[in-house]
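Dropping the structure in here first, questions after.
Left out: one protein chain. Kept in place: all the others.
Chain lettering (A, B, C and D) follows the sequence in which the chains are written, and residue indices restart at 1 in each chain.
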Amino acid sequence: MAGDAAVPFVEIEALRSREFIPAAKEALSSMIAEQGQSKLIRPVFNWAGRNSLFPLHWGLACCAIEFAAAFGARWDAERFGVVPRSSPRQCDLMIVNGTVTWKVAHKLITLYEQMPEPKWVIAMGNCATGGGPFRTAYSVVPGVDKLVPVDVYIAGCPPRPEAMLDGILRLEDLIRLRKE
Amino acid sequence: MSEMWINMGPQHPMTHGLWNLRVRIDGELILDVDPEMGYLHRGIEKISEDRHYNEVVTLMDRTCYVAGMAWEHLYILGAEKALHITPPERAEYIRTMSEEFQRIASHIMWYAAFVQDLGLMSPFLYGMRDRDLLLDLFQSYTGARMTYEYMRVGGVRNDLPHGFSDRARKVLDWLMERFKEYDQLCMGSDIFRRRCDGLGVLSAQDCIDFGVTGPMLRSAGVARDLRKDRPYSVYGRVDFDVARATTADVTGRYLVRMEEMRQSVRILRQVLDWLDRNPGPVMAENLPRWLGAPYAPIGREGYLLKREYPKGVGFAAIEEPHGEAAVYVVNEGGEHPYRVKFRSPVYVNLSAARKYLVGYHVADIPPIMGSVDVCVGESDR
Amino acid sequence: MTAAPASSVQWPELLGNSLIALEPLEGTSGRLRFRAADAERVFRAVHDAGFHHLTLVGGIDWVDHREVIYTLWSDERKSYLFLSTDLPADHPSIATATKVWPSANWHEREAWEMVDIHFDGHPDLRHLLMPDGYEFHPLLRSFKLHEPEDLEVKVRHV
Amino acid sequence: MTVSLYSVAHDLVALVLTAIGSVLPAPLSRWITNAGLITALGVIVFAAILLIASMLNTIVLIWFERKLLGRFMDRRGAMHVGFAGLLQNFADGLKLMRKNTFRPEEADGLGFYLGPTAYMVTSLILFGILPVSTGWNSGVLPLSLLLALVVFSFAPLFIFISAWSSNNKYSLMGGMRSAAQMIAYEVPLLLSVVAVVVVSGSFDLNTIVAQQQNYWYWGPLFLALIVFVAAMLAEMERIPFDLPEAEAELVEGWNTEYGGMLFAFFMLSDYVRALVGSFLVVLLFLGGWTMPGWVPSAATSFPLAGIVWFMVKVYIVFAVFVWIRAALPRVRTDQLLRVGWNRMIPLALLSVVLAAGVVMVKCLPVFGCLPNLGI
Partner (left out) sequence: MTEEVLTPETSGNDNPVLWVARPMATAARQFLKSLIRPSTIVYPFERLEDPKFREEVQVAAGKPIGVGAVWDNYRGVHALNIATCISCNLCSFSCPDLCIEMVAVPGGNPKHPKKCPQIDYGKCSYCGFCSDACPEGCLSMTTRYELSVTKRSEMVYSPQKLFEVFERKLPMNPIRLERPANEDAILLDAPLCIGCNACARDCPTQCITMMDIPKPEAPAGAKLPRRIWKEPVVNDSDCVRCGTCISVCPKECLFWGTRT
């Protein structure tokens, strides 16, 4: 983001371990446990959190067009308080809308780490879910869940904008159920 | 501020996709740029070598996700030449129609993204709204909004549904009104004109040297349009003009694209009339048996043994919404293409970025890159 | 439009013994096979014959040798012309076309990256589509794709 | 001055404290009904009421913009959280409160936190200065207009501090642009205000509004109004002058590195400033809380009628800002500065001259011929 010097370097190895993902999940849940201990306050914050999901404004591939269409006049995702922000610092939802290649994997993890907690990830479309039609290719990450913890998967190639909204509503349900 | 490099991308609102523009700036002045590609390189050329001829079509929609039909058309033209197959006439007309619809949809998508770069918010939504109408039309005869999988070697999958042309004409009438509105929002606005005039100039000679094609080239005064110069499908039989401007700047590209949309409407009206009058088959009769779409169990073991395959090389080039796209299909006798090589117009247009960016301001990068109409899926393949 | 077909150019006279063969190719005005050693001269001659626009440069791996194709377009003739030449499979190299057609820059970078063809004299021959340091050349026939059955990924912070 | 918000707060506190004091033993009761304490508590209650009212107003303003912008764009805007999406902004604010706020490692700690906070505070102070209706604020400040403009122009400093200290190239560029833009537009802003001052002969906003009882200033001072609105758009950093946070080239401008509550501060202060800008337009040119004479007196004499009419005007002015945002692209930095220095300042000077002329030839009555239309 901030020029060449400020990008933390993340190394990815195709090895037989998945240490990172449980660790991140754990961090997430402990973070949530810390905040809003009070029974009175917690539902309020939970309500706020699920009704105001700011996705990261970035387009990876085909699904990005449907992602944009969902913000268009016909579906208008802003009805649900979903407003894309360009800076990861202000986001709480990363919608991985397209094929993730090994070249962009570092950047994706960096962006994920730049988002403040609590944060969620939606894998939109088949490429993000499992590599889709390109999963055999030499340059494609077969599923973004290999890199960051994914909360909701949306099937479709690409998913219709309605399906994307459905995924966001599913995530809202998830947030409500997980913490109350 | 002294000189510094900034990275615009891969996550940056300007990029409209995954690529990185490294810019060396002094204050607000651009001194040097270096586009970094490959963030969306999905190895489509390699995967195509492992797929049957018809199955490659599913990749083509995803290659250029704003102009899927055009790329399907391109690939099918190349594959048909490599396999020595001639499609029926009605299929050619339907393909032409699809490509022109796609051209309008792609240009509207460009418009939406471009004006958003300039800070204009409502035209983005108008554009997306009007594009949805075209996607509805696509959906009504292909069954999907963006990834159509509609064309096949030897024809198209199915015929148009009942009442399609009436709906299409209604949409075209609506769009012609909307184009006026688009013009009022952009050309009618003094701020817009001052923002775009004389920006990102790329002269005709530079365009030719750097292989730049499409609306960028035509805005520089060169009326090269493969639909006219080297008519494929049925473009030789329809009447249209090549849009051309001479300013070679962002305004010129805007005007060219707007005029192209109007010309596409003109083509579409003729093609729809023809389609109404001439029913017929949409799939070639004499397909090679082993191609046998859609029933042949191609994956089945042993099915492809003991076959005679024709050999051949197919080259096709079309005027895609972004520019000149070409494909080179090598058929070495087999169920899979031996090699598929694509030429993406966006890829080449981006490679000349240094020519049209250096010397302008940082604030000019979004409109200039917006006027190039970047589709990274196509350029990285 | 009375454009002369490209085949009307007297290629044998123009190229001399750099020309190996002129084959017909459907939809274009032919495919010129030339000797790789004389590449620069051929490029210059073809450019001067009116083919100012380079459409694509591509490499094909025919296991025993590699082939480079150049597709050119002439605005005057309204037609495409193919150039192709064969290179040996080990250390294939050919002179760059960027001096004649600047647009060949990225095409040649891609061809080097994907099919491992070295372009002598190229100003900037480095990775374009793959990350820096990628060791393979994916579009070689020897490079096989496979299903990513259960790829395990470890992310380590350094 | 009859009843003012401060006097209400003061009386309320006095009432409560006297009541408490009456049941307490003597030394305590004397201490608790002490006049100084009552004044201090009165000020605090007054400030709290003012803060809550202004924040609620700001949040409603954001909702108003979102809905209005939605209609301009042929869509609906926030609608599922609360009735018609009224609670959407509360949800946004609460969520941002819960979010982690962290500072980039290389960022300067003091500036990083000081910038947004000071930006917020200086923006909110303005509500204590601007009168919304007769007796809304603490009392008569003879130079309230000047004070308001001075506080209003603190912002570029804090924006620049926070942009510089977040150690991000985009932030830095956004901050530089912001500083340059605000300084460039400060001058025409003040000059166009001078035109108003020349005509009204006072720096006191109450007086300026009272002077507009019969004729609003936007008729005679139309040029000043245009210059003022344009400069105010630049000061508020709204389209077409929103270069500092130009989304397309500088990711989010000077608040790129801010998340969580600090980002909420920025977001809120932006709208506070938008609200203040609309306040100023209404106060200086559209007659404040006064209404033209042809409006039936029943519509202007109910309790709090002044505030209601004032807010109606404010929202109409803000709707025009939203309309501009929906229809226009943003301009470029150099164009903006050129327009600022080369066009706006001469126009503003001209408007001052015109205002002086209006006073000199005493042609106010000419415009005053149509006083009852409020022109």
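Definition applied: a residue touches a chain if its C-beta (ideal position, glycine included) is under 8 Å from a C-beta of that chain, and two chains touch if they have at least 3 such contacts.
What you see is a predicted model; the values in this text were computed from it and never measured.
Engineer: From the touch rule at the top of the page, work out which displayed chains the omitted chain touches.
Structural biologist: The chain that is not shown is in contact with A, B, D.
Engineer: Just one of B:L40, B:A112, B:V212 or B:A243 touches the chain that is missing; which is it?
Structural biologist: Going through B:L40, B:A112, B:V212 or B:A243 one by one, B:A243 is the residue touching the chain not shown.
Engineer: Against the chain that's been left off, what residues of chain B make contact? List them.
Structural biologist: Missing-chain contacts on chain B: residues 51-52, 54-55, 58, 62, 122, 126, 129, 132-133, 136-137, 139-144, 147, 149, 157-158, 161, 163, 167, 170-171, 173-174, 181, 183-193, 221, 223, 228, 241-247, 251-252, 255-256, 258-259, 283, 285-287, 289-290, 292-303, 305-306.
Engineer: Residues of chain A in contact with the chain that isn't shown?
Structural biologist: 73-76, 79, 126, 129-133, 135, 143, 145, 150-157, 159-160, 162-163, 165-167, 169-170, 174
Engineer: Against the chain that's been left off, what residues of chain D make contact? List them.
Structural biologist: 70-76, 79, 323-324, 326-328
Keep in mind that, in the parts below, only the chains that are shown with their structure count from here on.
Engineer: How would the remaining chains group if chain D were removed from the picture, with no chain shifted?
Structural biologist: Ignoring chain D, everything left is still one piece.
Engineer: Going by C-alpha centroids, which chain is farthest from chain B? Tell me that one.
Structural biologist: D
Engineer: Could you work out how far the Cα centre of chain A sits from that of chain B, in whole Å?
Structural biologist: Here the centre of chain B sits 29 Å away from the centre of chain A.
Engineer: Go ahead and note the Å separation of the Cα centroids belonging to chain A and chain D.
Structural biologist: 37
Engineer: Once you find the CA centre of chain B and the CA centre of chain C, what distance in Å lies between them?
Structural biologist: Centres of chain B and chain C (C-alpha means) sit 23 Å apart.
Engineer: For chain A, give me the residues that contact two or more of the other chains.
Structural biologist: Only 1, 3, 72-74, 86, 103, 136-139 qualify.
Engineer: Can you list the chain B residues in contact with two or more other chains?
Structural biologist: 4, 6, 12-13, 38, 41, 43, 46-47, 50, 125-126, 129
Engineer: Sort out which chains touch which and give me every pair.
Structural biologist: A-B, A-C, A-D, B-C, B-D
Engineer: Which residues of chain C touch chain B once you look at their complex with the stated criterion?
Structural biologist: On the chain C side, the touching residues are 25-28, 52-56, 58, 60-61, 69, 71, 73, 75, 78-80, 82, 101-103, 105-107, 114, 127-131, 138-139, 143, 145.
Engineer: Per the contact definition, I'd like the list of chain B residues that touch chain C in the complex.
Structural biologist: 37-38, 41, 43, 45-47, 50, 81, 208-213, 222, 224, 229-230, 313-317, 324, 326, 328, 330, 338-339, 341-343, 347-348, 351-352, 380
Engineer: In the complex of these two chains, what residues of chain C are touching chain A?
Structural biologist: Interface residues on chain C, with respect to chain A: 129-131, 136, 138, 143, 145-148, 151-158.
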